[in-house]
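Here the complex is missing one protein chain, while the rest keep their positions.
Note that the chains are named A, B and C in the order they appear, and that numbering of residues resets to 1 at the start of each chain.
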């Protein structure tokens, strides 16, 4: 028996966490990709809970950076970055519910070298940006094109190969009245760039508007904690997710479940606020669903909590606070 | 001669900074007020450069808080807060231009007590919020209703009267593809809550999309630096602005001019990033338009720059960096 | 009658705020200047409350930067920077008391050009530092030597003269058991770089150890808000202060009084924490001494508080929150 059968998704989902129907979003059926998370785009697909959806995702640059001699600052046209599949309308989803998204599979696609990472001016964790504004001259632009396969991973150099550890960099639901850049992570998900959002995990997302309007894209073949230079191993994929709906589970921030842990995810600046959001949400979750008082949960997390740094480069920074299920007794 | 005749607005504006036509936006003609700054709303008014527009603004609570016994947390329905007039479409405005908005007049309106300030749970500069998440119990809610006239000011208590020093708390243009809550300040203006945006000042705003789509609202009868508890003296007004268009003046952040100073306005978290944005933009302005090298401007602002704290409570904090025009020689 | 006669210093000081004795600390009697605020140095002077002390201060570089061709990074020897006069032992001062320091006069001294400002690598508000660590190349070093007189001010350039608005950049008492670099501002004062600490103001400092052990130095001929590049108009002075002692007034952070305002001063990173410290301390002061409830003070400061940015470049950033005395009714 898979752990999934005992997951929150299985226990509370309208579809019991089961795969009940199958759908595909190809580049052709997607047509226009989206650069904002919002309620103004027409759904590309409408599904029932239990739907399995395979989506052809673009890389974060929409495939425009093809050669190591390309200049990202000339080719890229802000704010038309980080193209997203969707939105997927989930029947029955209403404000105050939660969407459960089980990540079944991520497969690289497209001609080699499929992978791209770059260093761009005014973007990254160790350089001046439009918000952490400085007067120094920017670093030079660098483009690295990379050969990726599921089996072998990413050929970083003659000596270094990075294992294929794919995850969804950007996934979330629509805000209720806002339409926010797909470069930003926030309470509805978005560009969290958190490696835990990988194959085998279930992400729980707040539903803010009718139909939930799920978007996803920006898959990474590998990424270190913090996505330091701002750009992971970006690559186009076929990403397959199973979508269920949990009625009346009202989330303030995204949550995540694996076989071993539950996690709350916060996004904010400064970074300690992302950590505070994540830990407080986890405390409240432990209090609401696992029999802890807030004080007990606070003290136990002090001794046994884990914190993962997602990104320290996006408009908000992201951290995931988790605790092992074995402590939830 | 008014200083305005030598302002940037007068020197560079399509209408030469002059008042050429007159328009009104009443509650009735506005109809639905807006809670996001975005390109998806239909313009309520289309004008030429040189237009003078008088708008009937609501207070930030849309007049819903009427009694000191009201409970804000029960009455207010997030995210339907901070209602905005507009958008106003400015003919000829294109991405890369700047809008010049001269604030001619702000008059209080509506039945007394017209003014409202409140302390609400999870909102404010000295309390736990949804982002600076803490475990302590919130402060009690407080509502204060206030008598305001232009002549007398705000009757705060038997002993204290606050002079009427009105300004526009929220004003800005539409982002290009995003629609962002009117609670947020950012590169396009928005909820800056900066007292300098008051009668007699000219605000310069980046144009991000065709027609600029100017929104405004949220006028304050008085406010201290930082808008500490999160809510200034909110009141409904008739606010009159003169709108001009500066072609080809591409701004990254809002700027402001008075008889005495030029100012750049930054909004970000943490607060030092707001200050960095503001000072760097002012340096670049001094370098582009006033004959300084960046290094000279950096060193002069070290000795003569002034920094005003707008808000330290909104989703981004706001600061305005300025220098006296007498130093721009 | 001077406002000083109604000051807290006059009303609560052991010496009633009066000048009762006169002392001088020359370069010769000071001998070794100090680079830490701590209890390990032998007092250079012991005084009674009511003492007036004139001290020959060095500039922050101890006069080592003499020519515009000098290289600060080669000449300066970290951590031997920001030399301080003192410590002055105040008889009767004990942990839990407050020192009141009235700044009587600041006079420039030394051969012309007396003033110095520089841009140094890894130091300043708009560059990468040892804490806000970045990978970009530093800005070039720049040294500017400046002619200063009390009457004329600072000759910045052929066109710009900065008025002489001197203040004490670094002043404070010793911590109880720590010895902390004179480059840092903190709860005991130190390198606050706040222009309000100028002629005519009274600074109130917590006493943390027997004798208080007052240090001071680092006078500035002028400075903008934030001390942006990290270095104000540094100059050697004769600085005259009157010292009184307030028994049993236990301060958490430095406070300040002028004819018009009372101010609380906070130092922290990120900058919003400096603002929070300052505003909370001011609220508690208003509650303890002026008949406000904390909630009333919180709401009044929202409408009438003022916030001054001292520095955004030192190991902690400094802000001063104030309110006009006319509102303290």
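Here is the rule we use: a residue touches a chain if its C-beta (ideal position, glycine included) is under 8 Å from a C-beta of that chain, and two chains touch if they have at least 3 such contacts.
From a predicted model like this one, the values you see are computed outputs, not experimental measurements.
Across the entire complex, the residue among A:24, A:137, A:288 or A:304 in touch with the chain not shown is A:304. Residues of chain A that touch the chain left out of the display are 117, 119, 124-126, 139-140, 142, 144, 154, 156, 159-160, 162, 222-233, 269-272, 275-276, 279-280, 283, 295, 298-307, 309, 312, 317, 327, 329. The omitted chain makes contact with chain B at the following residues, 126-128, 132-139, 270. Residues 35-36, 38, 40, 79-80, 130-135, 176-181, 187, 252, 266, 268-270, 273, 276-277, 279-281, 283, 294, 298 of chain C touch the missing chain (whole complex, contact as defined above).
Quick note on the criterion: only the chains that are shown with their structure count from here on.
Of all chain pairs, the one linked by the most C-beta contacts is B-C. Here chain A and chain B face each other with the same set of residues for the most part; over half of the interface numbers are shared between them. Summary of the copy comparison: rotating chain B onto chain C for the best CA superposition needs 180 degrees, to the nearest 5.
Geometrically, the chain at the heart of the complex, using CA-atom means, is B. Note on chain placement: the centre of chain A and the centre of chain C lie 48 Å apart, centres being C-alpha means.
If each chain is reduced to the centroid of its CA atoms, chain A and chain B end up 34 Å from each other. Looking at chain C, residues 126, 139, 270 sit in touch with two or more other chains.
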